[in-house]
Each structure stands twice: as structure tokens, then as C-alpha cells.
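Notes follow the structure.
Removed: one protein chain of the complex. Kept in place: all other protein chains.
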Amino acid sequence: MTVEVLDRPSGETPAEATLRIADCDIHPSPKSLEREIHPFLERRWQRHLERYGARPRQPFLNGPAYPKGQPDAARRDAYPPAGGRPGSDLAFMRAQHLDPNNVGFGVLNPLKSGQGLQNLDFADAYCRAINDWQIAFWTREEPRLKASIVIPYEDAAASVREIERCAGEEDYVQVFMLNRTAEPMGQRRYWPIYDAAAAAGLPLAVHAFGFGGAPITGSGWPSYYIEDMTGHAQSSQAVLTSMIFEGVFDRLPGLRMVLIESGFAWLPALCWRLDRVWMRMRDELHRCKRRPSEIVREQVFLTTQPMEEPNRPRQLVECIDWIGWDRLLFATDYPHWDFDQPDRVLPSWVDAEKRRAFFTDNALRVYGRQMP
Amino acid sequence: MTRHVVAPVSEFPPGTRRCVVLEGRRIALFNVGGRYFGLLDRCPHQGGPLSEGVLTGLVEAGAPGDYSFSRPGEILRCPWHGWEFDLATGKSRFDPRRHRTRAFRVSAEPGEELRAETVPVRVEEDYVVVET
Partner (left out) sequence: MTVLPPGAIDCDLHPAPPSVSALMPYLEPHWADAAAHRGLHELETIAWPPNAPLSCRPDWRDGDARPGSDPARLISDAVDGFGTRYAILNCLYGAPMLYSEDMAAGFARALNDWLKAEWLDRDPRLRASITVPPHAPGLAAEEIERAAEDRRFVQVLLPVMGETPPGRRINWPVYAAAERAGLPVAFHAGSAYRHPPTPVGWPSYLAEDYAAQATAFQAALTSLIAEGVFQKFPDLTVVFAESGVAWLPAHLWRLAKYWRGLRMEVPWVDRSPEEIVRERVRFTIQPFDAPEEPDAVARLLEHLGSDDMLLFATDYPHWQFDGMGALPEGLPADLVRRIAVDNPLSTYPRLREGKP
């Protein structure tokens, strides 16, 4: 077996070194719940959190269902020198990531919020607090960073209220969900959320992970973290299938969906399969009016990380050719361990126009923004 | 081969690590229980700084569930994607033939034998020396 090496000849400057890039998946954390979140959370819910904990649909009160490969699933070099969790110190994030990687536009995707918690009232209150916190502690301080509207999606009415509350604030660039919902995301209990996102002109961002309660495989819970991590790609495929077959994109032709942090190389094969299944059972899929691959080409985008890594990088480029260079939004997942380093993800022979689309222009177009 | 004196042994105790730049390359140095190791400070995968990785042991299993843990402190995990490298050879655990980072010979040498070096040394001390 031959190996193509991604290393560039010395002396050649990667395009990304001069290109201001968009990073569509950055994970901020509060330095301290008391100082940063409590100001936005009613006293009652502060007490609730202390007494009962967050209680998502999983076994453990603290931490994830599957122990990660490293603490906080973070790069070990991402702990701020001044203390605190990775992703909690804006100055260090600038110094370690935004500045050296020339990030001109970064989307914050908070993972610890009220999303997927069993108590819907608490979920609602906690999501609101996280939204206010992003503005106060992050986007006001750093114009390169933009916020996500996190919503308690198992309660569509509360989610709509929160989208409407936040949508006027320019710093929010998307409505944010986790992909492991209680039911497949295309089902109608969630439709008011998509109506509200479309009405606000905001993309619907769907990030891997979550706490829907269903095992990540159709055969039940796997044993290992590697299975859980690999499984996010299957979850995203199920989410996309549900959204397409339930006709969400046909109801809302202006809705744009961004699938975050589940890679992308699975998309061509899924589209080939969905097209065939749709042709065969069109009479069952009465709400889905267009070929699935056509819907994807018009309304669906994916962030790149964690990029699949074939032994031959050329094969990944061929896969992007199938998807289309206008569909992918570069993301690092900073400060997490499966971070993608911008100057190492594409072979050097990919041309400048494609690189620009991949690293910058697609994101600015989807989010309707300019580089600040 | 060039020999570089990087520190007196007394200033580089067991359980510590440091980074040096030699001939324009960052090299991560480790003292594991009195044995010295050096690796190029750059993961061959995406360039993660190996000097910030955790030192662990070698986890192996001849059969499912049959875990063994050996060579504590001699396996370095990249701080980014967790690739494991053998400190002594720089070879990755998952594919030692095709994926490796450069390993450097690091040793403690008596100052007396280093008098010809350009760095000033004291004959009564031992020094950590890296060969590039």
C-alpha cells in the first residue's frame, strides 16, 4: 500500500496562512458557573441545578455516558494557563487559535446548556442563560465570534419563544440543536422550531451528540467510546433522512440546515441510497416532493470536522467533488481533541478557488455575513 | 552528527520535560525515571505539539478483555488526537512502520568529556546531551 503524505515541501506557504478563515465549530465554556451563568439564571434554577443536577437521559450525573479519550474531550494543550476549562478563556483562545490560525469568523456552539435535559422548564431556563452568556462574555468582547441560539428543542413552544426573543440580536447567526433528539428530527413535534428559524432567516444548525434516550445503534448501547464517536455519523444520516422524507425542506424551501461535527464523507453514499429508496416508495413519502440529492444540493451544508482520513487523501478530495465544494464549511472543533488543523486538512494541490470556498466563502454565504 | 549540551543533569530531574530548539527544530525532551528521551516536537499527523502530550504506558491485549499495562511512562500520547508514540523510537503504536516521529538520542555525559564543546561546561557536573 502506498501512502500520500500531507506534508508540504518546505518553503511553500499554505494558502490558509494568508486566507482569513471561518471556523464554524468552536466550543466555549464558562470559567465559573457562579460568575458567568448565574447572573442569567433565576435563583430558583440555580438551586435546582445544585440540588438535582442537570439530569439528561443518560446514566451519569456528571460527565458523559462514555469516558472520553482525554479529559473534557479536549486538546491537552488547550487548558488556559490562568486556569479553567479548555475554551473558557477568551484571551487564550485568541492566542492559541483565533490569531495563529487566522480565524476571521468563528461560530460558538455551546454544548453544555439546557439541551436534552429531562426537566423541560429547567432546560428552557438554562438555554436562555447560555444564550445571554454568549453575548455578554464572548461576542461583545470579540467581534470575530458569533453566537448560536440554543433552544430546549423537546419543547417546541418554548424553543419558538427563545428564537423570537434572540433573533433580533445580530450576534446570533443560527438556531442550534443537538442531533440525538427524542424522536427523529423531521417529525412534526419539531416543526414550529423550523418555521421560526426560517422566519428569522437563520440557518438550523444540528450538532452531533445529545440525549434523546434511544441507543446510538439499532441493536442497543455499544460498549466503547470509539463506537459512540463513530456513531455520530450514523445519527446525522438518520437526522438528514428524517428531515428529507418528512418533507421539512419542501415545506420550507428557504430553510438551510448545517450538520455539525459528524464528518461528511458519508453524504454521497447516503444520497445515492435515499434517491433510490425515494423513487421506490414515493407513494409513501408523499410529503417529500423532490429527489433527496436535489434537496441536499440546495438546502443542506456540513461542517468538515472531524474530517475522514483515507490513506490516500486524493480519495477524500474525490468525495468532496461528489458533494460539491459549495456545501462544506470548515470547522476545527476547538478546543476539542479531534480538532482539525486548518493547514493540514487539504492536500496542497487543491486549487485556490476551492480552498476559498471551503475555508471561508461557503460559511459567509450560509450565515449571510462579511468578515468583520 | 552534532552533539548539543542542553542542560546540566541537576536541572533536568526525573519526571520533568522540556523543549529545546536545535538547528531550527523543536525537540521535546523527557526524563523518565533517569532515562532521557527526545522526540521531534511535532506529530506527523496534524502537527500537534508532542511536548504537551501525556506520558502513559503501553496498553495491549492478546485477546478481548485480556488487558496488560507495561512500560509506564514510556508511551507518549499526542495532546491532540491521541496518537501513541514510543518514546525510545518515535514509532507510532498503531502503525510503527509508516507513521513515526523522529527520535533523538539523549544521554547524560560527564562535563569532563564535553570540554571540546562550544558551550561552557564545568568538569565536575554531568550534562544532558542531544545528538542530532
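Labels A and B are assigned to the chains in the order they are written; within every chain, residues are numbered from 1.
Everything that follows uses one rule, which is that a contact is a pair of C-beta atoms (placed from the backbone, for glycine too) under 8 Å apart; a residue touches a chain by one contact, two chains touch by 3 or more.
Computed from a predicted model, the values in this text were never measured in an experiment.
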{"item": "Sole residue of A:316, A:329 or A:363 that reaches the chain not shown, by the stated touch rule", "value": "A:316"}
{"item": "Selected residue (touches chain absent from view) among A:79, A:245 or A:359", "value": "A:245"}
{"item": "Contact with the hidden chain (one of A:101, A:174 or A:235)", "value": "A:235"}
{"item": "Contact with the hidden chain (one of A:64, A:192, A:222 or A:347)", "value": "A:222"}
{"item": "Where the missing chain touches subunit B, by residue", "value": "45, 56, 59-67, 78, 81-84, 92-95"}
{"item": "Missing-chain contacts mapped onto subunit A", "value": "69, 179-187, 212-227, 229-231, 233-235, 237-239, 241-242, 245-246, 263, 265-266, 268-270, 272-274, 276-278, 280-281, 283-285, 306, 308-311, 315-316, 318-319, 322, 337-338"}
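Basically, only the chains that are shown with their structure count from here on.
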{"item": "Separation of mean Cα positions, subunit B and subunit A [Å, integer]", "value": "37"}
{"item": "Interfacial residue positions of subunit A with respect to subunit B in the complex", "value": "3, 7, 69-70, 75-77, 337-341, 344-345"}
{"item": "In the complex with subunit A, residue positions of subunit B that touch it", "value": "44-49, 52-54, 77, 79-82, 98"}
